[in-house]
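Only one protein chain is missing; all other protein chains are in place.
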Amino acid sequence: MVVAEVATVRAGLLPPPLISPWEDAYASERPMYRKMTWKLFLLLVPVLAFYAVFIIIPIIDSVRTSFVSWDGLKKAVPVGLHNWIVQLGSAELYQSFGLTLIVMVLSWVVQTPLSLSIGLFLSRSGRGRSTLSVFYFAPLLFSAAALGIAWGFILNPNFGLAQAVLANVFGFKGTLNLLGDPKVVLYTLIGIIAWEFIPFHTLLYQSAARGIPASLYEAADLDGASPAQKLRYVTIPQLKNTVITSTVIILTGSLTYFDIVYILTDGGPGNASRVLAMDMYQKAFEQYQLGMGATIAVILTIVGLALSLLLVRTTGFGRMRSQMEGA
Amino acid sequence: MKKRTSFFVLFVGIAVLTAGPLFANGQSESKSATAASGPAKITIWDIQLQDDQQMIETATQQFNQAHPNIQAKVEWFQNDTYKDKIRIALGAGNGPDILYNWGGGPLRSYVAANTVVDLTPYLNADPTWKNRFPSSVWGPATVDGKIYGIPTQGSDAELLFYNKDMLKKYNLPVPTTWNELVQDVGTLVQNKVIPIALAGKSGWPEMIWVQYLTDRIGGPQVFNDIAAGKKDAWSNPAVIKALELCQQLVKANAFEPGYAGVEVDTNQDVALVASGKAAFLAQGDWVYSTFKNSFGEFFNAGKLGYTAIPAVDPQYANEVVGAPANYYSVAATSKNVKADIQYLSEVNLNDFEVSTMLNKLGRVPPVKGIESQLKSLKDGAFESWLYNTIAKAGDVQLYWDQYLSPTQAKIMLTNMSNVFLMQETPQDFAKAMNAAMSSNQ
Partner (left out) sequence: MNGVQQATPVVLISRFVVAVLALIWLIFSFYPVFYVLFSSFHPQQGFLLGEVWLPPTDPTFQNYADILHAGFFRYFLNSAIVTVVSVLCIASFSLAASYVLVKVTTRVSRTIFSVVLIALAIPLQALIIPIYTMIYHLHLYNTYLGLILPSIAFGLPLTILILVNFLRDIPNELFQAMEMDGVGEYGMLAYLVLPLSVPAIVAVCIYQFIQVWNNFLFPLILTESASMRLLPLAVVAFEGQHSIDVPGVMATVVLSALPLIVTYIAARRSLLGALASGFAGGSR
């Protein structure tokens, strides 16, 4: 079937254009609108307004706060670059940064292949699969507070399920100390965060996979492609943009992630899981050094923005071309 | 397509229609009183739950009925989140009239920022009110010789709970000295039983051991020096020795496996003792109620024992760590300080509240003259014991993490956690804390 035909027929509009998806003429790069008319701009106004008021202004305020010393109560005292010098010179900051990097990279490594596989698996129709996907999606529906408590109990070295299973089913003699061992705790958290967010990325891949036109697979069949080859030459390339979207979300999300770390370990034991967002929170809301906290927040923002922009530019994501245009 | 009713226009229409009711707000209490119109409205922010909440609501209602020209309302918040909320509110000048707090470091910062009212003149003007409270409770609420908080809630002390069954099974005496405790620990480890339950993740349970040991070894003066910001006060040999003794416990496997990840709020440490997996637990007196309400089987069989933390130096054997009281302070932005004072003097820990606390809630209010009432209570044995232990001490040393400034407290807890993980030496701890003390006061 021609790509556009179903859509236009569904929309009940015009007869389909007579172009097939495989002809070069289809891959038109001519943008739809060459310039911004005032009518189009009007559509952007709500978003811009909310951004300006609730995001841009607070960011500016945050940057300003990074140049003062403030405990939340007294009047803020300007201290120039003092906070910046202290933070950038402190080993603690780099340690937090290192921990955060580990979380970012490993989160991607764990979450992407799993979400991709499960998303593809669920994208095929079948009653069993749709019931399954309801259960798979369940972790997303619950707040971090509840899940934190639940995982805390599951991993408890004395009462928890994990310990019980390991001891009784696998005959493990020692104690499973996933949250109390500083060497291991970060990886435990990465696992739990992955558990919480894989459903979301699965949904992204699932929707995207279902959107791949059947005609592409039919064409591949005609060429005698095996399932593995179809996966490699049709499915994955078509999902390229979704992978980028998902990657941006994983990287920025793990950069700023806070909830479960706070509940399960509060940055501990010691400093073993004190990622940047945790560091920021502790400085701002536990030690009441809001200037220092703001400094870390600004660093976080700059890093996150740089990463996103880098990703978007180098992969051509920002050019807004359809992936069906023979990318 | 003649109708140009675009989606956008439709949306704008909906927005306009719904915008009206959205400006509806919750009944936000107006905190100001316009003297000309109606009763003075005062707001109190507090954190109690259930029965305590009920008690205070009832007492407040009685007050409101007796004083038609004052309307007092209490807003309830959850403990942890309250700390952030009150700070932000005070900092922005939008706080309540009366605020619950724990004294110590945070109160000092409220005073430094001029956000709370000096209550000394009001107390001095009403000696009967002031004399209701024992002299030892004012400490954490006193800054530069002036009083900024009225005591409320109960006195708390940290003590050593134990599982009577387990001590009997292994023929262990109740330890009264530190060496006896260490011996008990050794025997229990040999019998493959967890000697001491510890909720390490939460930080302050570890601190209790260090604080008590410091107090038992060097007396209260050690921490008074730290509190006063004396240079290198953290390097006091009592502190170092206390940390070394704790590390000895860790090395001897005195604590449960994975203690650094066990949390206190969900009663994971209490459960260890109640289920017969651990023998000792150093915790606050409120845990007595936890045993009673959540681990009834264990409690009702009479298996819960309690005693003071063992002594090191006999002259400091009676020292107590805990909280003499919690406090109500009056915000500087309050427009009705007179009404606030009246509320506090008439409602807080009045006869109704004291008797409810004793009889229904099983707690010891920080007021004078209740010894005889204590004996006749259901849990009379425990509460009398608690009351006498506190009275014997003369002074209750406030938890370090409560007394110190929030900055220092957090740094201290993190470093202590590292000491308990054997990742930091006591000397390094002292160095880090001395540095924190001098740079952050």
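First chain written, first letter: the chains are A and B, and each begins at residue 1.
Note that in this section a contact is a pair of C-beta atoms (placed from the backbone, for glycine too) under 8 Å apart; a residue touches a chain by one contact, two chains touch by 3 or more.
Only a predicted model underlies this, so the values are computations on that prediction, with no experimental measurement involved.
Within the whole complex, touches from the chain that is not shown fall on A, B. One of B:131, B:191, B:248 or B:293 touches the chain omitted from the figure, and that residue is B:293.
Contact with the omitted chain, checked across A:98, A:174 or A:211, is made by A:211. Note on the undisplayed chain: of the listed residues A:248, A:264 or A:292, the one touching it is A:248.
When you scan A:73, A:116, A:185 or A:203 for touch with the missing chain, the hit is A:203. Of the residues in chain A, those that touch the hidden partner chain are 1-8, 10-11, 13-14, 17, 19, 26, 28, 30-37, 39-41, 43-44, 46-48, 50-51, 53-55, 57-59, 61-62, 72, 118, 121, 124-125, 130, 132-147, 149-151, 153-154, 156, 159-161, 164, 195, 198-200, 203-204, 207, 210-215, 217-218, 221, 227, 230, 241-242, 245, 248-249, 252-253, 255-256, 258, 277, 280-281, 284-285, 290, 293-294, 297, 300-301, 303-305, 307-309, 312, 318-324. Hidden from this view is one chain, which touches chain B at 1, 4, 6-9, 11, 15, 18, 22-29, 47-49, 75-76, 78-81, 84-85, 88, 92, 94, 264-268, 271, 274-275, 284, 286-287, 290, 293-297.
Note that only the chains that are shown with their structure count from here on.
Here the spacing of chain A and chain B, counted between their Cα centres, is 39 Å. Only residues 42-43, 71-75, 149, 152-153, 155-159, 174-182, 185, 265-271, 282, 285-289 of chain A touch chain B when the two sit together in their complex.
Residue ranges of chain B in contact with chain A, taken from their complex: 8, 84, 87-88, 90-91, 109-110, 112-113, 115, 194, 200-201, 203, 256-263, 266, 268, 271-272, 277, 406-407, 410-411, 414, 417-418, 421, 423-424, 440.
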